[in-house]
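As structure tokens, the structure follows; a few thoughts come after it.
One protein chain omitted, others in place.
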Amino acid sequence: MQDILNTITTEIYRQDDWGQVAQYIPELTSVDPRQFAISVCLADGQTFSAGAADKPFSIQSVSKVFTLVATLGRVGDQLWSRVGREPSGTSFDSVILLEREQGRPRNPFVNAGAIVTTDALLSGRVPKLALAEVLGLIRQMASSDEIYINDAVAASEQATGSRNAAIAHYLKSHGNLQNAPDLTLGTYFHQCAIEMTTTQLAMAGRSLAGLKHAPRVISQQHARRVNALMMTCGHYDGSGDFAFQVGLPGKSGVGGGILIIAPNVASIGIWSPGLNGYGNSHAGTRAASMLTKAVNWSVF
Amino acid sequence: MQDILNTITTEIYRQDDWGQVAQYIPELTSVDPRQFAISVCLADGQTFSAGAADKPFSIQSVSKVFTLVATLGRVGDQLWSRVGREPSGTSFDSVILLEREQGRPRNPFVNAGAIVTTDALLSGRVPKLALAEVLGLIRQMASSDEIYINDAVAASEQATGSRNAAIAHYLKSHGNLQNAPDLTLGTYFHQCAIEMTTTQLAMAGRSLAGLKHAPRVISQQHARRVNALMMTCGHYDGSGDFAFQVGLPGKSGVGGGILIIAPNVASIGIWSPGLNGYGNSHAGTRAASMLTKAVNWSVF
Amino acid sequence: MQDILNTITTEIYRQDDWGQVAQYIPELTSVDPRQFAISVCLADGQTFSAGAADKPFSIQSVSKVFTLVATLGRVGDQLWSRVGREPSGTSFDSVILLEREQGRPRNPFVNAGAIVTTDALLSGRVPKLALAEVLGLIRQMASSDEIYINDAVAASEQATGSRNAAIAHYLKSHGNLQNAPDLTLGTYFHQCAIEMTTTQLAMAGRSLAGLKHAPRVISQQHARRVNALMMTCGHYDGSGDFAFQVGLPGKSGVGGGILIIAPNVASIGIWSPGLNGYGNSHAGTRAASMLTKAVNWSVF
Partner (left out) sequence: MQDILNTITTEIYRQDDWGQVAQYIPELTSVDPRQFAISVCLADGQTFSAGAADKPFSIQSVSKVFTLVATLGRVGDQLWSRVGREPSGTSFDSVILLEREQGRPRNPFVNAGAIVTTDALLSGRVPKLALAEVLGLIRQMASSDEIYINDAVAASEQATGSRNAAIAHYLKSHGNLQNAPDLTLGTYFHQCAIEMTTTQLAMAGRSLAGLKHAPRVISQQHARRVNALMMTCGHYDGSGDFAFQVGLPGKSGVGGGILIIAPNVASIGIWSPGLNGYGNSHAGTRAASMLTKAVNWSVF
């Protein structure tokens, strides 16, 4: 496995096109796109890494997976009365389907759906407590206490997040937001600003992959359903293509991170901050494809 | 396995709500919705069935899987320049996304995409030959020669298929139809009018499941990709929900059939003609969910 | 003319169906829908009224006409780089076209366009001054100082205006809002909360109708263009129907008011708070149709 990861890393560093770093979060625009890391946790408990696997990066939308796990733990299947489970066919921040479906987001991984999920997690307490729960859960899943929120990134997002503010107010207008838009958005932006290394990310995915020794934070049924959602909706408008090319459930973030689950076999964390046209990590998607071909891990 | 199928069948026949038979194909409106069959082919070569597993039914959109296999065999990955691989987020016969994406259908399982796939299979020869290829492929995959096209159903569809005619002309207007709309539509309607039993359908899925002894009609890579497409797009606007509930790739048809693939483990054919709100078999979807829970076959 | 207005009023009071009072502004829900008033200013300077023509009502979207006049006076045709002049084909608070056209509202009479217009009027000063300008302009146009903003209605709208907040943030995300969303929205809600009688409204329309003795607040060219916009976009998704039935440019508000311009002939104010399915005054639209038939004032 170490050899495979080394080969992939060498290959990635040879590429000319690293994609473009996300432009809409000021704090992230200055990141050098020519960075890469990959980590794999296997069923037997071993972890392998290559590249800058100890460098924390902004997990952004990958956090939606963990918030979903936390929210399902808190409110259970009631969540599905407020959020759907279907791919959206549109970009991650579109409001078109939201209008057509009267404020019920298509799935928990488009921004609107993640904001509703965060809102459900927040209800009845202050943002600080909800954030503490998400962060605590991630630390537990990753078996690491060295995971933090980057407040500068959160503030940067808050200052420029007009599109997400529009979505939150829109949800409110349809009665699908229980808290004040500012509170829910504040929580959402902070959860997106969590930073992790690929090692931590791979470790945190073990529970979803159902690996032995993984912390028991989610039932097998819930884990499978989260994986199913990652498969059909985890890469926004590029989800079908990711399923087609990689054959494993995964969730990407505009920070360049990707969490990939090979059920019963492995949990994978990848990072490279340059993005492709869908807003998913360019080198990360390539590496995922190379890895699954090399080890033949497709679920299909 | 036989016990499980018997239990499911008994349970299904106890239900009050069988859904509604498809209304838009005249020949199918008279079918009694209170029918059910299920067949399972296992990796070891054994096949189990329960219910009306020897009764041929109209496979309709399930045929899109076989046409895709045939077309990939004929034109290979060139197909993807004309059809996408993303879930559509809209119903199976919508033209909205088609307009937004200038005549390139979202995936080969929405009607527009299947019409383009059929068009690619047809090019350079008469419809009779293209149909012979699809039918021959299905017979080979099912290891059965007793599979036929129901001409009355094809004629019925042709007479009333205005929506599909609209889609074909629309594709033509964007230069994404190589043959005359009537020829491509004629081929498409006949392929949809193929009739199979659940036993034959389960047998025909073995190659996609990669089971031993299955006819070698498709490479593992192509099979996996077809399965990925079934997972993300196989149930139209209910694809996410099917992945969420059943956890296996599947393709449904308005005749009430569902083909489900458990990679490396089994191939499953289910039929019950009453449909749910998404246009997928009501009892069939329930049975799929019951089976995968009983045998724990989710890919996730 | 007085006879005609009396006949119309009698006829209106005989109707059973008064439509429904706007539900989404709490302060307006308690208004009795069974109220009606009509006022007409003629070219010769005479004014005629019938019904509750001295009762102030919330002009709501009718204010968009006056804000447009004020903004054209302030920034001139530069406004059109930020707002279009086409009917929208969708409801007044839709965001679908806004997404498709990347934050440039279709016209100044849909909410998004009015918010941009208000934003242009506001820039460079505090809301209080912009509001003073609009209110001053209306008083001048109406030749009446007894026109006020109802702060309770403004506050009520502000508290519940999530859809408009969504639109403002959305515009901001596309760079088409110069001020903080809260400031522009506050100004917008207060301008909508202006109260006028039908007499005042008819008087205020004289400048747009180009009547003799009307205050000179707008050039003939600008007046004609405002009238053209009222004709094509003044009744949201019912604009075509209003043009078809009434044949005069008009602008409606959810408070039940309608301002109608018969160029060179008359200015008309109508009010009845019950709304039809498009969100336009039910009795008001009927009365407009009756009046123009009686006096044969269609521009066509």
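Note that the chains are named A, B and C in the order they appear, and that numbering of residues resets to 1 at the start of each chain.
By our rule, a residue touches a chain if its C-beta (ideal position, glycine included) is under 8 Å from a C-beta of that chain, and two chains touch if they have at least 3 such contacts.
Just so it is clear, the model here is predicted, and its values are computed rather than measured.
Across the entire complex, contacts from the unshown chain go to B, C.
Touch with the chain omitted from the figure is made, among C:Gly51, C:Gly205, C:Gly247 or C:Gly279, by C:Gly247. Of the listed residues C:Ser239, C:Ser252, C:Ser272 or C:Thr285, the one in contact with the hidden chain in the full complex is C:Ser239.
For the chain missing from the display, the contacting residue among C:Ser173, C:Asn227 or C:Ser252 is C:Asn227, taking the whole complex into account. Of B:Gln23, B:Gln78 or B:Ser173, it is B:Ser173 that touches the chain left out of the display.
Interface residues of chain C facing the missing partner chain: 84-90, 97, 106-107, 223-225, 227-229, 231-233, 237-241, 243-244, 247, 249, 261, 263, 298-300.
Although one chain is not drawn, its touching partners on chain B can still be listed: residues 94-96, 99-100, 162-163, 165-170, 172-173, 181.
Keep this in mind: only the chains that are shown with their structure count from here on.
Closest chain to the protein centre (all Cα atoms averaged), using per-chain Cα means: A. If you average the CA atoms of chain A and of chain B, the two centres end up 32 Å from each other. Centroids of chain A and chain C (each the mean of its C-alpha atoms) stand 46 Å apart. Shown for chain C are the residues that touch two or more other chains, of which there are none.
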